[in-house]
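Single-structure report; data block below.
All protein chains but one are shown at their positions in the complex.
Every chain is named by a letter (A, B and C) in the order it is written, and numbering of its residues begins at 1.
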Amino acid sequence: MNKKTYIFELPMGVRDYECDVEGIVNNANYLHYMEHTRHQFLLTEGVSFIDLHHRGIDCVVARITVNYKTPLRSDDQFLSCLNIKKEGVKYVFLQDIYRMPDRQLCMRATVETVCIVNGKLSDCQELNAAFGKYF
Amino acid sequence: MNKKTYIFELPMGVRDYECDVEGIVNNANYLHYMEHTRHQFLLTEGVSFIDLHHRGIDCVVARITVNYKTPLRSDDQFLSCLNIKKEGVKYVFLQDIYRMPDRQLCMRATVETVCIVNGKLSDCQELNAAFGKYF
Amino acid sequence: MNKKTYIFELPMGVRDYECDVEGIVNNANYLHYMEHTRHQFLLTEGVSFIDLHHRGIDCVVARITVNYKTPLRSDDQFLSCLNIKKEGVKYVFLQDIYRMPDRQLCMRATVETVCIVNGKLSDCQELNAAFGKYF
Partner (left out) sequence: MNKKTYIFELPMGVRDYECDVEGIVNNANYLHYMEHTRHQFLLTEGVSFIDLHHRGIDCVVARITVNYKTPLRSDDQFLSCLNIKKEGVKYVFLQDIYRMPDRQLCMRATVETVCIVNGKLSDCQELNAAFGKYF
């Protein structure tokens, strides 16, 4: 197996309230999983999403593409993985979710985010400094 | 203005709990808005998502692309609009959300759904019959 | 039938993503229904929850008691009803939810809220003025 590598991996578990009547995690909750993963990644880089917000820097999602592969279900454990690249002013996150322990790919997504600084689309020096080593 | 037309439009309003600390609707909630819109559209066509589920037919999202244009905020009213086309076994929904009354485009998405009948990816005669007039 | 009366009634419908694997609305979502009802009630009185927040007045829930009577399910329509009284600095909302059209009582709750003005528990003259006629 050619195992893909990531710069950040977060172990998580499905919570029952995230599942809908079909017994699978509702499609919207994967966006919650991914956001939480990005924010935890930021924290490991010494950057707090909330702290940025309080200083007038809002990171917002501009575009998202999600491929749902295998549904997660109640009691499933999973690994939420992330890579990052820069395209112009966009920070593009490549996010994959694997069910564990069998490492079945459940979801593959591309999340394009931008920074709004004091209400204006801007390049963010702080994030560039934090993430520069990954570009 | 060249106003785009839709086969289904649902007036909705932002609920405050859908907004996050940035004061804007969280990106995941747009998927909730769109799902609710699809299910309400189904109902107008005489098809209940839950009823399908109880008869062994599960409609699931396979792929989604969302372009976030202008954020919705607390107290905003909006119109959630939908068109549909068929591509192979996929039902592809083209979904746009406009803030009202100024009709500012807030989100444009493509949602590809498939039917799982008794656990197997299948073409769904019932949905084909219901939607055929739109293809 | 001795029909109870309310100062505010909001017609709503269950959204499928609010239901869990048991096919019923998840217990937490009733708190969302009630919050939305309170905020819509505020709007009819000319008070915006978000606008209050931006002026340093935060209304927060201090205590809540919910009696779940009959579960709401997919496709159910319901009426979310509200009365209000004042107890000291608390605004106490009596909130009932009825399934429609059979008016089956689904939930009965008491929600005690307080105002935090510039970070301090305070009586809120603005809310007193808006709601005074109901006390």
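One rule holds in what follows: contacts are C-beta pairs under 8 Å (C-beta built on N, C-alpha and C of every residue); 3 or more make two chains touch, one makes a residue touch a chain.
Keep in mind the model is a prediction, meaning the values are calculated, not measured.
The residue touching the chain not shown here, chosen from C:Val61, C:Val92 or C:Val117, is C:Val61.
Interface note: of C:Val21, C:Leu94 or C:Val117, the residue touching the hidden chain in the full complex is C:Val21. Touch with the chain that is not drawn comes from one residue among C:Ile7, C:Leu31, C:Val117 or C:Ala130, which is C:Leu31. For the chain missing from the display, the contacting residue among C:Ile7, C:Ile50 or C:Val117 is C:Ile50, taking the whole complex into account.
Hidden from this view is one chain, which touches chain B at 16-17, 19-21, 23, 26, 28, 74. Across the interface with the omitted chain, chain C contributes residues 21-22, 24, 26-29, 31-32, 35, 50, 53, 58, 60-68, 71. For chain A, the residues touching the absent chain in the complete assembly are 15-17, 19, 23, 32, 35-36, 39, 43, 48-50, 73-75.
Just so it is clear, only the chains that are shown with their structure count from here on.
Taking the mean Cα position of each chain as its centre, C sits at the greatest distance from chain A. With centres taken as mean Cα positions, chain C sits 28 Å from chain B. The mean-CA centres of chain A and chain C are about 33 angstrom from one another, to the nearest whole unit. For the pair chain A and chain B, the distance between C-alpha centroids works out to 23 Å.
Each of the following residues of chain A touches two or more other chains: 21, 26, 28.
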